[in-house]
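Note that this complex is displayed minus one protein chain, with the remaining chains in position.
Going by the order they are written in, the chains are A and B; count residues from 1 in each one.
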Amino acid sequence: MDLLIQILISGFILGAIYALAAAGMTIIFGISGILNLAHGGIIVLAALVAWYTSQHLGLGTYLGDLVGIIASIVVTYLLYVLVILPLERFRHISTAEKHVFQLVATLLVALILQGVLEWFFGATPVATPPMLEGVVQIAGNNVPKNSLLIGVVAWVVLIGLWFFTSYTRLGKAMLAASMSPKGLAIVGYDIRKVHVMVWGIYGLLAGVAGVLLASFVGASADVAINLTAISFTIVVLGGLGNVFGSLVGAYILGFLSTITAFLISPSISQIPGLVLLVVILYLRPQGLFGRH
Amino acid sequence: MSILEVSGISKRFGGLRAVDGMGFSVQRGEILGLIGPNGSGKSTTLSLIMGVVRPDSGSVILDGKEMVGKATHAIAKAGMSMVFQHSRPLQRQTVLENIKLALLQDSLFQFGASRAVTDRAIEVAERVGLDKVLHQRPGSLPFADLRRLEVAKALASEPLVLLLDEPFAGLAPSETREFSELAIAMRDAGCAVVLVDHNVKAVSGLVDRIVAMHAGQKIAEGAPSEVTRNERVQEVYFGKSLGAVGAARCREQAIADDRLLSVAVESVHYGRAEALRDIDLHVKRGEFVSVVGLNGAGKTTLFNSILGFVDYAGDIQFDDRSLRGRKPAAIATGGIALCPETRDLFSFMTVRENLEMGGHAFDANTRAEQLEWVYGLFPRLRERAGQKAQTLSGGEQQMLTVGRALMQKPQLLLLDEPTLGLAPLVLEDISNVLEKLQNESGLTVLLAEQNLTFALRHSDRIYLIETGSLRWEGESRRFVEEVGEDIL
Partner (left out) sequence: MSNVNRSPQTTGPWSRDWLDWRVVLTVLFFVFLAFTPLFAGGYYLGVLTIALYMGVYAMNWDLLFGYIGEVNFGPTFLIGLGAYGAGLCNTYLGWSVWACIPVGVVAAMIGGLLLAGPALRLTGPYFGLVTLVAVLILSQLIVTFAGYTGGEIGLALRDILTLSSKGNFYYALGLTVITALALRLIVRSPLGLILEAVGQDAGATEALGFSVTKYKVFAFLVSSFFSGLAGAMTVFYFGTASPGTVVAVVMAVQVIIATIVGGRRTIIGSVFGAIFLIVAGELLRPIGQLSNTVVAVLALLVLLLAPGGFTSLFGSRKERKA
């Protein structure tokens, strides 16, 4: 019983963090058509910067988190301007090859990020100090208040994202861009501006995922690739470009990993996800909710 | 015995019956023309015969052998060749290499270059007129040469049956003549040619027989002159047979010569193809002007130029300001609303959300007012306000497209083929709305249409566009007398 509660709570929180990470990746794919393999690197960057600012510089967790998120947004825009945009402008390369170049370029950025982060922050996993101290009793288990707060914050951001895309002008424009870029242009939206905004939101989501991760389990440079792979799996599982799909996929994967880690062994917690990915690719490549 | 016998082939795409029980036969040494308006299933029929798309039912017999169910490459090896609507050369290879490919065997064991293949490729190139550009890559070739290359590839294997999908699209008149001569030469050499095109005039002059299609079915077959005069064929192309084309519009008061839109486009190129040439037209404030012409004539390109989606040489003035170089979003918010042929709705958003996207530039109150007004014009949209756009019927989607455009409070409304694929009742609805709009708000409209009846009913003036240039312009009431049957 205890184990079940632990699994439920851990899986719930992990799923929420995964969902945040995957949502950003899937939005970028749906609107820009880019599969960003440096994704994990950006998340870890946010986590490590948050740790450094809060712990090492002693400025406290909240300020640390803020700085981490800002770092994520800055690096995301750098990626967009220095790598993504120049690649889009290549004339003599076919579209199919361009996709490969984008993938390889983002992969290189991932390697660069990982190398730089490892050099700056070392390879030992670090975590930010908890935002809230103390524990809470849930069904006879001690659950850290910090963990609950993390889950709450993750969900608040997810709900905020939903609210943004459903009720605000800019959010709807973003949604519309993934459905019909031409339609958006003919009603008078500047597609370029929409793209810039989307990348900013991506940086924000990745940043929040990173700082929450830093608080929940900690992070280190070498988990970046894993995070990319996990986000990737979730995005494909849920359907490329579908945020709701990513949410569902995140929870499926989150619980699968948690259950495997608790019941079998943490070291092979990635395998069920991989197997699931292969099954999906064979049976339904467009994912659970994909439309293309 | 016919070299090619097609019978009862059908294909459904989801709910749409693209081809429904088509059948015809072609002899050796014969050219058969397959005509029909946009969306009638002509290209799909060719794809079914070539095996690129698999028929749901029916049979395609080539030289006595059944082809349905075989892989495309097997059908090609059996003697069927196709020239696709859009050129598909290998961009990285030269013209000579492209033709050589068509001459190679389907075998893994070809490690040595063969002089015979090269010689034959050069022969084929000379036959179609590509001998001067043998070592150039498709990227540097003019449009007509790319089409010649497609023909060369198809001819190289000396097929029994040659399928040509819109061979004349994008060609200048002299080039059209040249391609016609190639087709005739193929026929005279014993090949059976099936030719699909929108340019009914060019087709009529070339073919031995015509089969006319509509909504996936055969509606007429016979000699060119018979078929083009067939009432059903005319009805399908123009909305009503020319003898019964509706009355042209007549205004009580003449419109002031206050030009809202002035187009002076010298040329527009899509890659290598010249899509438009010397287009001089204008629309006065409050006027309803139509640009009529068959598909591929250049109507959509014209609209894309006005909105700044494509580059052009020349100038377009709107409200006394030049639109050149401005971004589509700026032009749209500047007072021009487009209803594209492809509608471009936000499929997963509701009707209401789509409409509100149209009015995004206004404050909430103005937007709400506009929404009410649009619902008033299209009550059906109000009924379906909470439904996702992709679940609407074709007619409702068209209404939504127009509604969204109206939400922009435009000065000029561009309508691109709104009647395409719509049932007569829905057409009636849209017609009424347009009339109401003109009468009540004096909205300026530029309509691009194939459906003459629809165009004549609403327009003050008409421009006739054919293969990228203007052929006739004038008041609606003079159109039938002066142009009339010539259009087909």
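Note that a contact is a pair of C-beta atoms (placed from the backbone, for glycine too) under 8 Å apart; a residue touches a chain by one contact, two chains touch by 3 or more.
Bear in mind that the values here come from a model prediction, so they are computed numbers and not experimental data.
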Practice prompt. Identify the residue among B:72, B:217 or B:267 that touches the chain left out of the display.
Written response: B:72
Discussion item. Using the touch definition from the top, which of B:28, B:88 or B:201 touches the missing chain?
Written reply: B:88
Practice prompt. Pick out which of A:9, A:25, A:44 or A:105 touches the chain that's been left out of the picture.
Written response: A:105
Item to complete: Would you mind spotting which of A:17, A:67, A:213 or A:236 touches the chain that isn't drawn?
Response: A:236
Discussion item. In the complete complex, the non-displayed chain touches which residues of chain B?
Written reply: 50, 52, 71-73, 76-77, 82, 84, 88, 90-94, 96-97, 100-102, 104, 106, 108-114, 117-119, 122-123, 126, 131, 134-135, 137, 153, 157
Practice prompt. Kindly note down the residues of chain A that lie in touch with the hidden chain.
Written response: 35, 83, 86-87, 90-94, 96-97, 99-101, 103-105, 107-109, 111-112, 114-116, 118-119, 225, 229, 232, 236, 268, 270-271, 274, 277-278, 281-282, 285
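Just so we're on the same page, only the chains that are shown with their structure count from here on.
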Worksheet entry | Euclidean distance of C-alpha centroids - chain A vs chain B, Å | 44
Worksheet entry | Residue ranges of chain B touching chain A (in the complex, touch as defined) | 91, 307, 309, 327-330, 332-333, 337-338, 340, 342, 344-349, 353, 356-358, 360-361, 404-405, 408
Worksheet entry | Contacting residues of chain A [partner chain B, same complex] | 94, 169, 172-173, 175-176, 179-180, 182-191, 291
